[in-house]
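Shown here: the complex without one of its protein chains, the others still in place.
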Amino acid sequence: MKPAPFEYVVARSVEETLAGLAEHADDVKVLAGGQSLIPAMNFRLAQPAVLVDVNGVDELDFVRVEGGELRIGAVTRQRTVERSEEVRRLAPLLHEAIPSIAHPQIRNRGTVGGSLVHADPSAELPSVMVALGARMRIRGPAGERWVAADDFFVGLLETAVGSDELLLEVAVPEAAAGAGHAFLELQRRHGDYAMAGVAAAVALDGSGRCAGARIALLSVGDGPVLAAGAAGVLTGETPSAELFAAAARAAAHDDIDPPGDIQASAPYRRHLVEVLVRRALTLAFQRADASGARA
Amino acid sequence: MADSLIGQGIRRVEDPVLLTGRGLFVDDVHRPGMLHAHFLRSDFAHGIIGSIDASAARAHPGVVAVYTADDLGDYWAKGPLLVPPPPIEGLVFNEATAGPLARGKVRHVGEPLAMVIAESRYVAEDAAAHIVVDVEPLPAVVDIERSLDPEAPLIHEELGTNLAARVGQSKGDYAAAAGGAHLVVKRRFTYDRGVSGAMENRGIVADWDPVSEKLTVWDTTQAPIPIRNGLARLLGLMESQVRVVAPFIGGGFGPKIMMFYPEEVLVPWIAMKLGRPVKWIEDRQESFFSTTQERGQVHEAELAVDAEGRILGVRDVFIHDTGAYDPYGLTVPINAQCTLLGPYEVPSYESEFTVVFTNKTTVTPVRGAGRQHGVFVMERLLDFAAAELGIDRVEIRRRNYVPAGSFPFNHKVLFQDFADLVYDSGDYLPALDRAVEMIGYEDFVKGGQAAARAEGRHLGMGVVSYVEGTGIGPYEGARVTVEPSGIVRVATGVGTQGQGHFTTFAQLVGDVLGVGVDRIRVTTGDTGEFNWGTGTFASRGIVVAGNACWEAARMVRAKVLALASKRWGVAESELELVDGSVRVAGDPGRSMELGRLAVEANPLRGAVTPGMEPGLEATAYFGPASGATASGVHAMIVEVDPDTAMVEILKYVVVHDCGEVVNPVIVEGQIHGGVAHGIGNAFYEQLVYDDDGQLLNASFMDYLIPTATDVPSIETAHVVTPSPLNPLGVKGVGEAGSIPTGAAFAQAVQDALGSGAPDVCEIPLSPNRLWEIMEVAARSGARPGHAEGGAS
Partner (left out) sequence: MIVSVNINGVDRSADVEPRLLLSDFIRHHVELTGTHVGCEHGVCGACTVLVDGRAVRSCLMFAVQADSCEVTTVEGLAGEGGEADLHPLQEAFREKHGLQCGFCTPGMLMTLVPFLEENPSPTEREVREAISGNLCRCTGYENIVRAVMHRVEQGLTGEARAHG
């Protein structure tokens, strides 16, 4: 279990990174936290010819508030986000989800951008970003662009970031008044990839009806799955246990076509999604109530 | 004598070196000019080897040599049969052991095909990728119940069958017992495979010194002396030319005693051939394919009871999976067969097992070694019988225990050590009573469970018993030496893998010699230090090696007393050994440090008189006539989430009898670890093979060893019935914790699901599997977890 040889390029800036990617376009990978890439290399499942190490690109290591948005640099360690007061305050869903990512030793190295670009369907951050309606800033030879989370994840382990491009940062809109959230997942063991999980961001309007809901599911598809059917059931309705159950049924039966693996069969996953969505909505709307009361 | 060291939970003497990272493990051995081995292993579970072209690998920069089976010449030979079958009438046994590198066929994924020797492990792995192997795949035998189907492909053509063994044992007349029974419960039970999961993988370093003509081998083996003996034979050396060192070993749990693994045969040979030290360290991925495994069995069993729940007889027919080869003989299935009888009086028993070959990694004992299967079957049968009879599950056990006055108790079946299964001593009721009290059984069944249910919580309890044959022979030995410095050296042949031998053996010796453990240096597992012995297995270290240490110390003590008596002209009865000195009791003027006496006992002038040997040293051996029987009761409370089928263990209690306890803290630690392993087997760990014999979870990401959040806090208590079979009265404890866990877990989970719940007859469970079981029951009418959900 030793990695195959590769050429190692250290980048100190976004420009150096892009230059490195351009120069070695044939078979190059960005090395961020490496907590998924290096195991794959140790198993020799990944054998990139060149690694461009972005751990020293300090300009992408930040958490800040800008224009009513929370901005997180792509090479920010997950542990930094976990401890960030701004994140706790402005994106409580993200704050709640982060401890579910593996273990502290992994989060000490793992980066936000690395997890998003790796786009593992079981990973927490992609679903959270979809639920939060985040946007991603990408730069490449052709310049910069913003991509909405819904368009960022395009397939299994595949994102809108081209092989010659770099994810710079993610922008998360500040949680609005009347908003509620919940992150729930079921893992075999603490820190494992989830058998199923849900990131829910909901909002109540002034009359106590659901103003909108974004429910993103993990471990049930090629990437994060936005449960649009479930959201449709909720929107405009008054929260109730029956409503949550109906939305959960929609999520489990209309919104997903889950795969099976050795930890969870497809029917079991579907069942878990129904349970988790119901529980997550109950919690999220309770919190939405509570935040409304505080306001 | 001052306070006895025996029975004290003193801190371990080996800990400082381990805590500071200075303990030597095999992969820590660095030798000048050392080369590194890597093995190319079969990707196929079953196939015919066409050709292996290693030319590109040989030409790879940094590669020193590449060997295939054909390159081994006369050195290629099949491995030995370690344990021949016991003398049971009508027994069938077909031997099939593996050569060091596959020749002609591959029979499981991971079977080694070629060995690459290179300047670094990285380069060796690079080169292995350039070896071109042509294997014609054959259909694989995976399902143990289909191994003997006529259409199943043959794994060992020369045997003409996939049958490895068939063994029947019986006593009494089961058919008559069943015919006259009030109730016969029948069930089918399955228990699936897992790995031993030692945190340290296997490894070996070999260094041949052409000047002294000596071979030194550092090996993660549990049995260094048999490895030394075997290597000497294989390599044409005298045993005195080979030194095998098993230094600190990062967990053993059974598979590190497989003699011989291919790597153990090849690495010393290649080191001698190339004249350079060679290291091979198994990586975690290969450990899933190449280190032996255990636990695949399917039982069809029935229990006949009278109206009061008294056992009339048991019938059990089971299939045991030995994997691709059967080098360890019948140890595991015989353990399952015998241990099923448990602490119970079973007047009639009819048991037959069939051992089959499959295209999976070879099976040898893993912590428990078949015992958990027998316990699982018996305990679950009792649960079902109790439920049908309306008898409390604790009560049915109570009614069937072997009574305290009946020991030694002969079950009249043959055990793994080829002797009758005789329980030397035991007293089961006090352990049960204690466990029931500690777990809060009465409160739970009389209201606690129902109250929780009323709050929507599904709690369940499991209470199970077991006995465990431990401490079997043949023998171990020890040498105790008082150095001139006063330091006492103790050497024994067993290897150590964390059991605390450095401390417990020091306690035994120190107790006899009046020397503190800080002045005692124990060496284990170094054939340069001790020449005779077998190894660490079957929960036997303290029983067999411990008694040898104690006896050797007593011989030294006798020598000390004789010398001091002569020196001072006093009767031996007036002498005492305290604080590292021998002295005349009550006369501080006549006292001598043992180190000084050792010097006097090794004079430069004068004669050592007949009957006396120089120095203060003695060697003793101990071989018990048969095994000592440990026993115990495990109880647990679980909470099941009926919506998700997730299970949490809320409370775990163990009451254990391992005879006299040398160090209660170490004993407790052994139990904790065993329970965690058992919990892994019960709910987390399962090797999943597809129909082609490919292992689908060969990593710690996918194969789930329980973590600190999965294992509950474990409370322990002890009952002591000394073993009459050894002077110390001790019994083994290494495997105890892992044996009844699955049975307790299954009982507790089923209990949590409520009446009408489906029968839980398989281990391991998982959330997914438990959900399936519940779904099947729900579709058939009963809705477990909801049928009587008070609050819902």
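Just so it is clear, A and B label the chains in written order, and each chain counts residues from 1 on its own.
Basically, a residue touches a chain if its C-beta (ideal position, glycine included) is under 8 Å from a C-beta of that chain, and two chains touch if they have at least 3 such contacts.
Just so it is clear, the model here is predicted, and its values are computed rather than measured.
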{"item": "Option from B:Ala152, B:Ile714, B:Cys761 or B:Ala777 whose C-beta touches the chain left out", "value": "B:Ile714"}
{"item": "Contact with the hidden chain (one of B:Gly7, B:Gly23, B:Gly172 or B:Pro722)", "value": "B:Gly23"}
{"item": "Residue of B:Ala676, B:Leu695, B:Leu725 or B:Met774 touching the missing chain in the full complex", "value": "B:Ala676"}
{"item": "Option from A:Pro39, A:Pro173 or A:Gly232 whose C-beta touches the chain left out", "value": "A:Pro39"}
{"item": "Residue among B:Gly47, B:Gly197 or B:Gly329 that touches the chain left out of view", "value": "B:Gly197"}
{"item": "Residues in chain B touching the chain absent from view", "value": "9, 11-12, 14-25, 27-28, 30, 122, 196-201, 248-251, 253, 283-284, 497-500, 665-666, 668-670, 672-677, 699-701, 705, 707-709, 711, 713-714, 737"}
{"item": "Absent chain, residues of chain A that touch it", "value": "1-8, 31, 34-35, 38-39, 41-43, 51, 53, 55, 79, 102-106, 108-109, 189-191"}
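One rule holds in what follows: only the chains that are shown with their structure count from here on.
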{"item": "Intercentroid distance (Cα basis), chain B paired with chain A, Å", "value": "44"}
{"item": "Touching residues on chain A, where the partner in the complex is chain B", "value": "1-5, 39, 43-44, 186, 188-193, 195, 262-265, 268, 271-272, 275"}
{"item": "Residues of chain B touching chain A in the complex", "value": "121-122, 125-126, 129, 283-285, 643-646, 684, 688, 696-697, 699, 701-702, 704, 706-707, 709-710, 766-768, 771-772"}
